[in-house]
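Selected chains from the complex are presented in situ; the others are not included.
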Amino acid sequence: MHLQRSLDVRTDGKGAYGLNRLLDEVVRESGVKTGLCVLTCLHTSASLVVTENADPAVRQDLLAWFERIAPEGDPCYTHTAEGLDDMPAHLRSIVTSTTETLIVSDGALALGTWQGVYLLEHRLRPHERRVLVHVHGDL
Amino acid sequence: MHLQRSLDVRTDGKGAYGLNRLLDEVVRESGVKTGLCVLTCLHTSASLVVTENADPAVRQDLLAWFERIAPEGDPCYTHTAEGLDDMPAHLRSIVTSTTETLIVSDGALALGTWQGVYLLEHRLRPHERRVLVHVHGDL
């Protein structure tokens, strides 16, 4: 059994957007009880991350940390045609994940209590983002 | 054919804990000859990494490098309720991996000669960590 779905996420600019509710729906729709749920973020300036889902300060600190390790407007960048936030968006995407492979157990995503799956928007302006989801396994 | 198992790893605090022996056992138990072995670390302050398995200095240098790119006690962090090592543990987990997808060939994990799979404990104190393993493929 397999199912592929696209998740369309409208972002309001830089931030972390929770995907768990949408992913739960796809897994439920698939009927898969034991298997995999594979995600691909179809962009190079947005990405995926699995991180702490309880305290929003964790995501805020993550975004602030990105500013330190891959700052916007760094004079070192030569890829600047699309703006000061373009090259750091690629770097921040690379440091996090473009693909994630989650395990499905008992018909649900097998994640720890404090784990959430997020789309990270690295560009300053709102964007339409797409995450492809592939679920397969046994019913 | 598929098999799911939990690996429970007791850590002594910060460090890299080899998983290959435990993973080899799960793959062997599954009987899978050609397929996938997917791992999820069920925590946000511990993570997975595939790196050099020969010289322990590589893992020591990795841990030391984490101190430089995501230091403990950095005054920039606002998520500090659980201690000076909490937010950097999340950042170091994000920079490494929460999920890994390994290939099974000829009934064994297909890795390079010098590759080992490690659980990284990013917190200072000992913890009980759990890695979920899903193996599927053809017998």
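Read from first to last, the chains carry the letters A and B; within each, the first residue is number 1.
Following the convention adopted for this analysis, a residue touches a chain if its C-beta (ideal position, glycine included) is under 8 Å from a C-beta of that chain, and two chains touch if they have at least 3 such contacts.
Here the structure is a predicted model, which is why all the values come from computation and not from measurement.
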Subunit number of the complete homomer, 2 shown here: 3
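We adopt the following convention: only the chains that are shown with their structure count from here on.
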Rounded Å distance between subunit A and subunit B, as computed from the means of their C-alpha atoms: 20
Subunit A partner contacts - residues on subunit B that touch it in the complex: 2, 4, 36, 38, 40, 42-44, 69-70, 76-79, 81, 87, 90-91, 93-95, 97-101, 130, 132, 134, 136
Residues of subunit A defined as touching subunit B within the complex: 34-36, 49-52, 55, 57-58, 60-62, 64-65, 68-69, 95-97, 100-103, 105, 110-112, 114-115, 137-138
